[in-house]
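All protein chains but one are shown in place.
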Amino acid sequence: MNHLLILPILLPAVIAPLLAMAVRNDIVLARVFSSAATFGLVIIGCMMVWTASDGQIRIYELGAWKAPYGIVLVLDRLSAIMVLLTACLATVVQLYSMAGWDTRGNHFYSLFHVLLMGVNGAFLTGDLFNLFVFFELLLIASYGLMVHGGGPTRFKAGLQYISINLVGSVIFLMGLGTIYSVTGTLNMAHFAERISQVPESDQALMAVGASLLLVVFSLKAALVPLHFWMPATYSNAPPPVAALFSIMSKVGVYAMIRFSDLSLLQQGGPFSALGTQLLVPCAVLTLIIGSIGVLAARSLSQQASFVGLASIGTILISFGMFTPESQAAGLYYMLHSTLAVATLFLLIDLVIVRRPGAGDGFDPQPFPQQGYLSALFFVGALFVIGLPPSSGFLGKLQILHSLRSTSEWPMLWGTILVASFVTLLGFAQTGSLVFWKSSAASKTDPHSPGENPHNELPVPDSSAKALPLAMPSVAIGVAWSLLILLMVFPGPVMSYLEATTEQLFDPQRYISAVLKPAGASEL
Amino acid sequence: MNIALIVLLPLLGSILPALMIRSGRNACVASATVVNFLAFALLLTHVPAVFFYHTTPKISWPWLASIGLNIEFWVDGLGLMFATLILGIGLLILIYARSYLSSADPMGNFYCYLLIFQAAMVGIVLSDNVILLMMFWELTSLSSFLLIGFWSHLPAGRQGARMALAVTGGGGLALLAGVLLLAQVADTYRISEILTRRDLIQNSEWFPTILVLILLGCFTKSAQFPFHFWLPRAMAAPTPVSAYLHSATMVKAGLFLLARLWPVLQNDGLWFYSVASIGLLTMLIGAVIALFQDDLKGLLAYSTISHLGLITMLLGFATPVAAAAAVFHIINHATFKAALFMNAGIVDHEAGTRDLKRLGGLMWLMPVTGIIALIATFSMAGLPPLNGYLSKEMMLEEASHTKWMGLKEVIPTLVTIAAVFSVAYSFRYFFGVFAGRVRHDYPHHPHDPPAGLWWPPTLLIMLVVAIGLRPDLLAESLVKSVTAAVIQDSPPDIHLKLWHGWTPAVTMSGIAVGGGLIVCLLTFVLRMAWDKLPRPDAKVIFDAVVHGLTRGCQLISDGVHNGSQQRYLFLIITATLSFAGWNFLSYPWAHGGRPLQPISTPLVVGWILVVASTILVVLNYHNRLYALVALGVVGLFSSIGFVYVSGIDLALTQVSVEVVTIILMLLTLFFLPKHSQPESRNWHRCRDGGLAIVAGLGMGGMSWLMMTRQWSMESIQSYFLANAKSGGGGTNVVNVILVDFRGFDTFGEITVLGCAGLAIFAMLEGLVRGKLRQRVQSWEPDVTRTADRHPILMVVVTRVMLPMAILVGMFIFLRGHNLPGGGFIAALVVSVALIMQYMASGFAWAANQVRFKYHGLIGGGILVAAATGVGAMVADRPFLTSWHDHWHPPKFLGIDFGDIEAASAMAFDLGVFLTVIGAVMLALAQYSKLGIIAVDAQVNANPMDCDPLNHQSPSTGAKPH
Partner (left out) sequence: MELLLASAIGVFTAAGVYLVLRPRTFSVVMGLSFLTYAINFFLVSAGRLAVNMPDILAKGKELGDYADPVPPALVLTSIVISFGMTAIMVVMGVRGYFENDSDHVNITATEEMIARSRE
């Protein structure tokens, strides 16, 4: 009995109520407990990656009820990586929030840990309805976090986010009901086993069920044309929360991949074509819309959210190829972009709080600690755009490399490269407006066309004051050191990821591990 | 090993000056210089191996082998020559910049950027892996972006930087695609191997694509027409940067790559006509424009463009000798052009202006500078006995016998014209600045600069003269071995000397010098014609393009994300329906043969009621109170509906949830407007209505299809029915599933509820305490409210109800495991009773009676539930493993309590119970607190308004208007 599998869910599940009841009036205690738990999650994540690295698929039968009747947690390489990624991101956000965001409203850390619980659960569970529950869990926490700190537009965006996602939940349940009515099961492995045996008379229903689930997962992953909730949400959420959210879209991606690789794409299965031929076009569209948004953005956080959208597009292009190689490349890029985008949001927050008046917009305004912050922003942009030698460049390179075997590679290469170019343009403009032109705003500067002539220079605001940078720097430093690890040791990472995708493309192992756990659940 | 160090030293060393600046400018410069010098020395250690023993040292470390990206460096003739130029001139530039930069400039950053650039540049020329080369390539674009924008307060600097980044960065991406393709065709990423696979590459179907993409990269980088426009704009950079990046090194990266890939890409077809023609054109245009520049740096910029074109053209000729000429001219141009830029910098620095119109006669004021300029410009003009002359002769020689489309006049003529103009602008530079009478209207008082500024160019000038005088000694072997490296073959038999006899080249350069002199004298005349000429301003076009692009993107992006939730939801639902529908149609299906269930009259009545009230809601949802009542009816009857389909727990839960929900929504309506005006346009309504009907048909149809078919494969349900009693210890299968089989779901579910409670609390706290409190207080209720806030009757009834409700709750709770009921329903019943107290006697009084915190209830509940699970783990069973037993308590007062289920599931259910009460009460209590603030009634500490025992005037809670 390997209790490791339950820990990433249980730990936050215990910490969250503790924080809510015991230490809700003392922020210091809350910070101590919360960071301890978050760090614990990192350790657990490492242990999981280590455990899973032997290629064995482990299961955990909750309540000792065997699958497919009870709920099982399944630990394979993919889930392990995702849990570790979540923990790392959580650490970064945790460190950053301690700089003050956690005091802007109540119960920040409780919600934070409920969210982590939901995300980890979604990564680990092997049961479709349980997946739904964990989705709702992370959603409800995200609703709370989204409006943390308040503000008119934030609440409107929050309402849109919640309504759209509630519709999503309804769709999810529809899909579940349909699938249950046809296959009579809720367990993923069991479902995967039965989907190939669905009689012709039921296949249409099956198809509807499966496509509804795909829709929901794409909705979470913000795949065009289901992405509408994303830009407003990310750009209006509190920046640390937005940073945390960058894992939530990945939950959707994960679910999509898990679901398709496990059940839909079986050799000769009747549903192997379902949706897969639509994924790549939509992903390309996502990438295009995203990079267009980057150039079109009118504020820093908007730009960040659109660059996040674009990265989703890139990831899903590589996943949509459904070859082990391309999905491994996609995973690598996912690890990178999750952290890179999150960091960008934190950087932006550092800039925003120092620019009273200009705030989130592009209006050039000199602000304290400008040199340091512009250096940080430059590096952050470098990572996010994926310029050499950043891990993003390596990721894109591998994706291009993995695409070359496909028939439509010229179009895909073109899209990806042009998109990076447009992103580059967007960030070059932002940088020169927010960091360079603002340094001129203090000096007298003849108004220069080409740099968005709509905004005139505001008078330097005296209320802008230097703020502590130690904690934020640590948080960002952690994220970057992870990215640099990715960048310096891509070889080992890739070999792990390639093993991961091999596991994904051998669904029979998953199925037999879950349904015939001959000692598979033992260590 | 130390090959990599040549690159890594400047790269890692770049941090040094940024730090050392803290201990002064000299420390900063010193550190940078040392780094550069070490790298230079390291490089020179390879000279013998390469030039004398003709070996090529290599190193290779694996990095990302799966895609062929490895850290592979090699030093061959070509790389060595370029690296020498980069590091050698770099050294001079570092020293020069020390005196050039003013104390106001952030010198630390400057040297940091400069070293990064240097590292990237050396990386390009030494890397033996195409992808590695690409990485360094993009890195040069980035560092030049930083360097051009170094004076970020100047708009010109910012725009120049952005333009350079856009052009070279964009070209870089094309190049990336190109080299990836190339490597794929050649089936290796190692350059030294690619160079040996000419046939493989030239015979592949992708060759044209590869060539075009790579040329795009090279031409953008080396400012070839029509991408030349960024280079003059880049002159906004500090002069050391212009001298280093934009004449000596970075712009030569494109040429380097052309030379590097020369062996595999060159042919007399596509290659010749693209490369040679573009080169020729660039050379001509550059020379002509240069003549009419008044800004010294502008003149030099265009002359650089023209010379780059010259070299490109030579490489395009695709003959070994031409290649040799190209190599030679690369060296020469680097020497005299860098010297000239530094010279222009000196003039600017000393005289305070770079404007040719305002300059003149400086020869007498600053002789040293004048002599530097004299030699450098004459070399640029190609006058003997300077190195510029030699390579130019070679170029003319090659051009004189090269046919273009079979015409043998085209190239010689055009080349000569270009030469004429280059002589002209060289003369204009020298005579315009230094000759003529002395002027005294300079911003500063010009005199020869400090040594730091003049001896770096002087060193270069010495080279210019020396090479010019004894090329056979100084340059010949170098040029030969480099050429050998370029063509990957034994070098052509060339002899560099001043006098080859009376060749066509001599004639051409004679014409050039003569014509140049005339043109230079006629500059004023030509100038008028030139100014009349309509010329496109690259900057305007570029800005227009970028601005247009941005605007276009904004139009699209704002069009797509217009912030309208209605449209978002419409699109999302439409997408869902169409995707699902499309898949439904593309798969086979058949009607199921399951016998239908009978229809009973009450059922029909209920159906009619439900449907009717639904329609009622839809028709006048504007009138929110009525709509809410109708909604309640729907909820009520649908819960009765559950009874029909044998879901008794469902019915109970639905009813209790319904009650609480309605209370909640009533409280909400208390704040929100009770009515809303119809605002959607009609076609809008029709559109939504249409979608709604489609969705309804779809969902109804699906459920019909599901209900009417037999199970095609056996459902997991039978297992639960079989094991509920034996395994779960309960006869209410649904409840057993909830608390045992799928207890984990329930655990998640109560966490959701608890989390909702907390989130709601947090949100309302923002209203209760936050800056919004005033807004809440100033809020006006839009309906008149009864003065009798706490009707005595209600108070009495609810008091009586409370204990009964709690008793009922316990009953429901206890029987839950075997009969319909359970912790959740019990909790809702109890909380409803509690809410009644709040309603009846008001918030404050009720809150005073509450002895515990609802937060605690939530947390405690979840923890209890978790604890039951962890208890199992302690016994080394999986989380949430249950044990159960029956317990028959002794009769008490003759009452038989029956069989009481004692199962761990019950403890779990207790957790559910607590959490639910906590969440519901926390939310509603906080809500009612908000209400108090909103109507700022004086809070009553008594159970009711008029206490019947002591007769005092009723304290009405109505707001004093």
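The chains carry the letters A and B, assigned in the order they are written, with residues numbered from 1 in each.
As a convention for this text, contacts are C-beta pairs under 8 Å (C-beta built on N, C-alpha and C of every residue); 3 or more make two chains touch, one makes a residue touch a chain.
The model shown is predicted, which means the values in this text are computed figures rather than measured ones.
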Problem set entry | Of A:G293, A:G361 or A:P472, the residue in touch with the unshown chain | A:G361
Exercise. Who touches the missing chain here, A:R24, A:R77, A:R154 or A:K437?
Worked result: A:R154
Exercise. Which of these, B:M250, B:V264 or B:V610, touches the one chain of the complex that we don't see?
Worked result: B:V610
Problem set entry | Listed residues B:A575, B:L764, B:A826 or B:L857, member touching the removed chain | B:L764
Problem set entry | Contact with the hidden chain (one of B:M707, B:L793, B:L807 or B:V850) | B:M707
Seminar exercise, completed: Missing-chain contact among B:L473, B:I693, B:V800 or B:V850 belongs to B:I693
Problem set entry | Missing-partner contacts on subunit A, residue numbers | 129, 133, 136, 140, 143-144, 147, 150-160, 162-163, 166-167, 169-170, 173-174, 176-178, 180-181, 186, 232, 236, 298-299, 352-353, 355-361
Problem set entry | For subunit B, residues in touch with the removed chain | 558, 563-566, 569-570, 573, 594, 596-600, 603-604, 607, 610-611, 614-615, 617-618, 621, 624, 627-628, 631, 634-635, 638, 641-642, 644-650, 653-654, 657, 660-661, 664-665, 668-669, 671-673, 676, 679-680, 688-689, 691-693, 695-704, 706-708, 711, 715-718, 720-722, 724-725, 731-734, 737-738, 742, 745-746, 749-750, 752-753, 755-756, 759-760, 763-764, 766-767, 772, 775-776, 779, 818-820, 824, 916, 919, 923, 927, 930
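In this section, only the chains that are shown with their structure count from here on.
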Exercise. Between subunit A and subunit B, what is the separation of their C-alpha centroids in Å?
Worked result: 15
Problem set entry | Partner subunit A, residues of subunit B touching it in the complex | 62-67, 69, 106, 131, 134-136, 138-139, 142, 145-146, 149, 152-155, 158-159, 161-162, 165-166, 169-170, 173-174, 176-177, 180, 184, 539, 542-543, 546-547, 549-550, 553-554, 556-558, 560-561, 563, 565, 568-569, 571-573, 575-576, 579-580, 583-590, 592, 699, 702, 705-706, 709, 711-717, 719-720, 723, 727, 740-745, 747-749, 751-752, 754-756, 758-759, 761-763, 765-766, 770, 772, 853, 855-856, 858-863, 866, 869-870, 872-873, 876-882
